[in-house]
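First the structure, then my questions, so here it is.
Apart from one protein chain that is not included, each protein chain of the complex appears where it belongs.
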Amino acid sequence: MKATRRDLFKFAAGGATGLLLTPAPWRLVTDAALWSENWPGIPKPVRGELRTRFTHCALCPAGCAVKARCVGDQPISLIGLPGKPLCAFGLMGHQLPYHAGRVRQADADAVRAVIAKRAANETVAVLDLRPGRTASWTYRRAMAALPRGVYLAARSSVPAVNLDAVKIILSLGVPVLDGWGTPSNVQQARSHFRLIQAEPAESRTALLADQWLKIRPGTELELVEALATGRGGAGTGLNEKVIASVANELVQAGALFLAAEESPSVLELNRKLGAVGKTIVAQREAPVPRSWKPAPVTPINSVPERSIGVLLIDESAADSYVPWSKLEGKLAPDALVVTFASSQAGYGRQAKHLLPTAVYPESTGDIPPAIDSPLATFRLTTPLVAPPRGVVNPAQFIGGLAAIDAADALRERAGAIHAAGRGSVCTYADGRSIPVEDIQPDQFWKALNDGACWIDEPGGKLLPPVLRASTPAVVALNWEKRAARGPMPPLVSKLYQESNLRVRI
Amino acid sequence: MSIDIDKCTGCGACMVACAVENNVPPAPEGVNERKGITWIRVFRLDNGAEGVDRKWAFLPMLCQQCGENTPCVSVCPQQAVQLDPATGIVGQMPERCLGCRYCMAACPYHARYFNWWDPSWPAGMEKTLNPAVAPRMRGVVEKCNFCHGRWHAAKARAAAQGRRDLDPADYVPACVEACPTSAIRFGDLNDLENAPERGSFRLLEKLGTGPKIYYQTQRDWVREIAAAPGGTERAHG
Amino acid sequence: MSHRGTLFFLAGALIALGAGWAGFPRVIYRSRPQPVEFSHKVHAEKAGMKCEDCHEIRADGSFAGIPRREKCAGCHEAAMGTTLAEKQFIDGYVTPQREVQWSVYARQPENVYFSHASHVKLAHLECATCHGDHGTSDSLRPYQEDRISGYSRDIWRAMKMNDCVACHRSHGFEKSCLDCHK
Amino acid sequence: MLMFGLYSAGLCLVKGLNQTNMDNRFAFGLWIFLDLTVIALGAGAFFTGFLLYILKVKELGAVINSAVVIGLVCYSGAVAALLVDVGQPLRFWFTFWYPNVHSMLTEVTFCITCYLTVLLIEYVPIVLRNRRLRQVPSFLIFEFELHKLVYVLAGVGTFLSFFHQGSLGGLFGVLRGHPFAFREGLAVWPSTFFLFVLSAAAAGPSFILLTTWLVSKISNRQLVRPEVLPLLGRISGMLMIAYVLAKTVDTLIWINHTSPGAGVPAWQYYSWKPFGTWILFAEIVAFGLIPALVLLTPRLRLRSNWLVSAAALTCIGIALNRFVMTLQTLALPTLSFDPFLSYFPSWQETGTFLGVVGFGVLVYSFSFRYLNLFPQERDLEQPEAAPVREPALAGRY
Partner (left out) sequence: MFPWNYGFHWGAVSIVFLGAFYCVLTVISTTLILALRRTYRSAAQGRADRIRWRSEFQELAARDRLCRHMLSGEFPYRECRNAFDCRRCEAHARILEKRRPAAVAETEEEVFGMAFPLDRLYHRGHTSVLPQPDGTALVELDELGRRLIGVPDQIALPQPGTRLRANGTGWRIRKREADIRVLAPVDGEVVDVSPARGGCLLVRPAEAAFDHLLTKSEVRPWLLREMERLQLALTAQGAPTLADGGVPVDDILASYPSADWDAVCSRMFLQP
């Protein structure tokens, strides 16, 4: 019997009916839906044991204590200690290593060879963008050892600010509420100081301040003059009454007074108001081994023009930058500029070589005392993640140039601190604080590595800072400045791109 | 949860902490604030004055976990949204969601977000994802659920110690934990000590959605703006 | 004529049924053997171990799952028995310090949250209630994965969502999706 | 056009909805708005069917086929657009499997799916009437038998349409979060539910009228008896007037009671350019009352250009209403500090929609070419040739 078309139809119909009675079609429909649950490309978070580790945030000189929640060894979220919260950046720190714009590879040895060759008969300068670290000491030692080594600091020594004593702050465009100092301290102090912001632009500090003096751009110093002398100030665009009342206020409350940039007149006014010695005090550094012979800190201005043959810039931890225009003049015509950085964002554009460095939280190092801590502190940032292959440790590299082994510099310094026997170490894991003399050096070292902070004892009166002719620049990294420089954690997009909480750079 | 607007400095820590905690991917190319995903978003209010009298206030906005005739729950065609009777949290089930976005149209607080893009992280960054929260897929709606992953973890921890119920300390959402000024506070509304203090208000109370987020402020202009109904103010956030 | 029609109809139906029930599962599921020949039975009976000896619940309430290599190596640094499987395991993983890539039958989808702590410590469930006789099985059957959805075929008997729900309902624990989903 | 549509739709499906200009505020965009409109216009199918088969208005037999095809086209197009619109089309069946019976959208989904099936079944006889197909006896008989039962389908269709048209209105009426759209109503249904039913019923005939007129212009054939179109017009007009009245009442209640109750004085909605009060006026008077009156005035109704333009106005009015309900609702801020947003569809969205339209036109014109959409057409060919007279001497040779 031969099959007609009709039969085929019947056959197909039967097939359809039969198929409906099997799991096949239903399975497929369900699977299609399930498949949309783990769409290709949707990552599966790694499971594993949750651990807590402690370190310090190296993103800014505040160096807040960090409590990292890790799965296995991988940090999945960072958080501050109770009462000592992190800023938005700190919270994103663990993502920095995955920034797309990160530089990973470079031929370090070739560069080393080149530098070594030129170091013999040319001036080698190290520009340190975060002075006061152990690494900085290494640089100074190295520069001292080299025939013609110069150590340049991006800023002259910072005084400490004793926020507890502050009653009133007049800030000349300093983002006091937006990244200056240690967030937690500023927040606590905020309740007891009054903030007057003199700034031309509508910054968030200006808008959150108690009073905002909307001065004309570039008239900060004129305002200072006016406040100091009680005369003039018309150029600022403020009327005399306002200036007078502010001046009055300042005199009433022996106040801290901040400036945006270094200038003698500001210092003068601070002196006059009695801030110096009371709220502006000397920055104290943790003890260093006596064996360390440092080169002096050379102010950039005093470097002769076109003299530097090799300029090494440590950008791995950058607080304050020196405008390139200022450096350019100091360089010899065929100068070799090498920068240690994790991305092209900073001096990488001008440098001949860029040696990739580890970024927080891969890097190892210490953080100089925050601007708002009058006491000396010693805090390590220890790697939460293993740094990738091919990154260079600037300290060891530069130390190596002068045959100084800087690998153990931190440990040596810790030893020196322990030897000094002052102060106490407070460990974050248990929140206890033990006097240094009660523990062994290696315990001390271990504690520091597991997340602990050495704080000098608040002995003696606060010394007035030894200041040159100027009040030093305030170290302030507000969001915009920061975004303009080094790489940002990807999630920052939440703040400026996916919401307009922040203006985009 | 209660939020003190006066304490908020708009630093954005909460937004970041939230994104980190809940595996919200960073923005792909071309995302703007209208397509972005921020379970908690800080809005900027200003008093409209010009010059030196200009003042800002910041208002963190997250899912208000509406308790009475919750707008988004009743509209979802497939029960992907539901109000947990026990915790009072409005839960969103991405794996059930069809992506019709009706709930987003229904939400007066615009606290629901749609995955317009495939979620993607920069290479290697997926290692930093939080295993307690499942990443969402493209084409579904998501929103704040008071860090439910932490709720689970807290429960598990309690269970390991043989406890059934949680202490207040066991569980706080990421934004609360991260807020530098502790402007955001969190607690069970049923406990007396967490009763909303007087002078606190809720957003769009008149809609009768019974939100569970209470806001406080001493500044009148802030109160006026925040408590006012739709579109009376020029926008900044 | 109409007889022929029915004949064809039935033929079609039968073929389809066959394909759907017999053929389809072979197509849709990818089957692969476990990397190591492991017998729960031996460990349970000979070594007299309990489940929680290897699959322990951590202090923070999370579940360790399948023990990692070093835990196994704790006993199997050197061969304890004479079985080929053990030898292979030691040569293949312990000595070269390679992790074993187990495929977990009971692996739930990413969006599922399950706390062993609350089920074992609070609800006092036996492992067998969900895992059946896995704990006493003598060999590991091949792992079957759905080609499309990528999920394990049989998450043993009682680990589909409906099973969870059924149990939760019967105990009045069914509050909201978020209880078990993340 | 169809290709372009498919391409854009493909983009949206493959790359995701980021291709569109919708965003978290404008969760609904062009597609939803047009779906609503199209479905309202497609309502002609159910309403004509209802009048013809249930109320036995015989004259409408002339357009029923065309009405069914239009309905089919509109609904299938709408569903297609929806499938592109949802973020996870693979999960469409969740709505059926795990329905949340309290959601208007569930109601809509269920009804529309059922109704689409009904339309398909109603479409079958029309297809089978094709001369070639009719050569197959079984087709012939099936068509015949099915046609005898079609009134049942018409009944079901009416039921379904009533509900989903309504629920489409309900979609927005229940939005407690948007005082602009929120309405109280009877039992579970907000007033918009009934308004939508009315307006859809009113727009349907007008749309059929329009298409019929258009088709006969294009093909320049007379398709229906001259009295049919005015009849449609009259029906449309009556419903329209009812709708306008209801709408007015509803609006008043809303302005004076509902909206203030939600804490928003109604004037506020119209303080945002470009959505001034003119839009309200346009919706109710310009595109509501006026065409209704025209359609109800016998004299004007009989003039085809008046008739047609009135019908057009009606359709536009309904479209406007849907627009207000979807897009204006979303555009208006609810929180004091969020902005008034505007939205313009991306080319992918437009493309997809154009594709849908293209598909519609295609289906319709095919049906028109091969199927007998207008049964009266045959009778209406006027014999031009003078009646043949027998020549006197015929057959003499």
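A, B, C and D are the chain letters, set down in written order, and residue numbers restart from 1 in every chain.
To be clear about the criterion, contacts are C-beta pairs under 8 Å (C-beta built on N, C-alpha and C of every residue); 3 or more make two chains touch, one makes a residue touch a chain.
These numbers were taken from a predicted model, which means no experiment stands behind them.
**Q** Which of the chains on display does the removed chain touch in the whole complex?
**A** C, D
**Q** Please identify which residue in D:Val156, D:Ala246 or D:Ala266 touches the non-displayed chain.
**A** D:Val156
**Q** Can you work out which residue in D:His102, D:Arg234 or D:Arg303 touches the chain that's missing from view?
**A** D:His102
**Q** With the missing chain put back, one of D:Leu13, D:Val57, D:Leu90 or D:Ile121 would touch it. Which one?
**A** D:Ile121
**Q** Residue by residue, what part of chain C touches the chain that was omitted?
**A** Per the touch rule, chain C residues meeting the hidden chain are 161-162, 165.
**Q** Which chain D residues touch the hidden chain?
**A** These residues touch the chain not displayed: 96-102, 106-107, 110, 114, 117-118, 121, 129, 131, 134, 137-138, 140-146, 148-149, 152-153, 156, 159-160, 188, 372, 375, 378-379, 381, 383-385, 387-388, 390-391, 394-395, 397.
One rule holds for everything that comes next: only the chains that are shown with their structure count from here on.
**Q** Please tell me whether A-B or A-D has the greater number of C-beta pairs in contact.
**A** Pair with the higher count of C-beta contacts: A-B.
**Q** If you average the CA atoms of chain A and of chain D, how far apart do the two points sit, in angstrom?
**A** 63
**Q** Taking the mean of the C-alpha atoms as each chain's centre, how many Å separate chain C from chain D?
**A** Using C-alpha averages as centres, the distance is 53 Å.
**Q** Could you grab the centroid distance between chain A and chain C? Build each centroid from C-alpha atoms only and quote it in angstrom.
**A** 48
**Q** Taking each residue of chain C in turn, which ones touch at least two of the other chains?
**A** 58, 60, 62, 109-111
**Q** Can you list the residues of chain B that touch 2 or more other chains?
**A** If we look for residues of chain B contacting two or more partner chains, we find 32, 35-36, 95-96, 118, 133-135, 137-139, 236-237.
**Q** If you go through all the chains, which pairs of them touch?
**A** A-B, A-C, A-D, B-C, B-D
**Q** Along chain D, where are the residues that touch chain A in the complex?
**A** Where chain D meets chain A, its residues are 88, 90-91, 93-94.
**Q** Would you tell me which residues of chain C are touching chain B in their complex?
**A** Residue list for chain C touching chain B: 57-62, 109-111, 113, 115, 117-118, 121-122, 175-179, 181-182.
**Q** Across the complex, what residues on chain D touch chain B?
**A** Within the complex, chain D touches chain B at residues 16-18, 22-28, 85-88, 91-92, 94-95, 97-100, 102-106, 109, 171, 174-179, 261-264, 268, 271-272, 329-330, 332-341.
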